[in-house]
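One protein chain omitted, others in place.
Moving on to chain A:
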């Protein structure tokens, strides 16, 4: 393919993604912050014989995740300028990926949700497998099979909900809002929660289901890593908030200790493993495990601070870690290595780059005044309110984050230049500057004045808590006697419908 045609493809895709971003902005401005109901709802029959609809809508929880997706897309495409191999297919994959991601966050029909959830696997798999690093095939297949394994169980749970709902209301539908009204027995909730949580825990990824993540991150091209960290992982945490909590409130309460400990182990383990990495990308990948642990801890604190902090931290992690991957990608393009030992003293050659990199690093650590602080602070506030022990242990994760990030920054950017190759490095180009600056602006914005973000979530999060709280209270005494025993499966009798 000649370069002019390639250039045209790049610019077209960039324009398309920018237009999509601009078109998504009215969602923010026209969003009614006082209503918890779904907004911008569209509902069209799709497969009427099964009661399946094309049903989309957003609330304060999905709003920012959609905006994050549409925002990161042009950034990622701009960061893919160096891709020369099969540029057309690459850009097609990126755009299909965007469709899938936005679809996941907007779907209110569980069948539609599942279709988008799986649809987005294919382009990501191709992105890693075709344009990735040396072990790309292993990483791509692992990514695909891991996610698929989790999601098929979710599919069964979705089908079970479908029949349970029919038994209760006599109506065949996959409408999530209808499912919210279901009163499920604890045993059913228990198993359905497990099926959903399994899919989401793999996606987050929570310890011990995280092993696909370092491989996928390290082998993916820069833009793939950005999208993976920025958006795909959020689907897992989003799933917990959107499905597990309101659909299975009692089960969610029962699982608080399990999920919280998994999150805490993830926080500490991710941080410790990050510390010993000598590959920049691997370091950032493991830091994701740690950061997402915080998000999960916040969500399972079951109070407004925790959940809002969790959602804010999803956005923050998307911005900071996305930016970190971009920075690592820029270094890799210059030196074709990601080993920390191959760098050192870059500040002297690349002062502008050093400044930007430092801001991003600090944002990832959670320095007050930058976005990371807001999220982590809220999460810990929420966690302290519900269980002091969890919060105390998790706080050590923040210290560890400072250790591994700052140590990494020091080794890469400070000291004397010891490698000849590093003496000729160029500072950021205009394109690279244009990639990082929007991210850094938002990092500051959320850090200094987070209110416009938080206020839009209030109504939805409060409603979510009401949903989970009210339903959970009805069996709160049931909960104590059921924590120790695994309930017997009786979905069989519950779903068995007449012929």
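The rule we apply is simple: contacts are C-beta pairs under 8 Å (C-beta built on N, C-alpha and C of every residue); 3 or more make two chains touch, one makes a residue touch a chain; residues count from 1.
The rule we apply is simple: contacts and distances are computed from a predicted model.
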item: Identity of the absent chain, which is to be given by its UniProt protein name, from "RNA polymerase sigma factor", "NADH-quinone oxidoreductase subunit N", "L-cystine transport system permease protein YecS" or "Membrane protein YdbS with pleckstrin-like domain"; value: "NADH-quinone oxidoreductase subunit N"
item: Contacting the left-out chain in the complete assembly, out of A:159, A:256 or A:440; value: A:159
item: Identified contact with the non-displayed chain, of A:33, A:122 or A:440; value: A:122
item: Contact residue for the chain not shown (choose from A:46, A:186, A:332 or A:407); value: A:46
item: Chain A, residues in touch with the chain not shown (by the definition above); value: 46-50, 86, 89, 111, 114-115, 118-119, 121-122, 125-126, 129-130, 136-137, 140-141, 144-145, 148-149, 152-153, 155-156, 159-160, 162-163, 489, 491-493, 495-497, 499
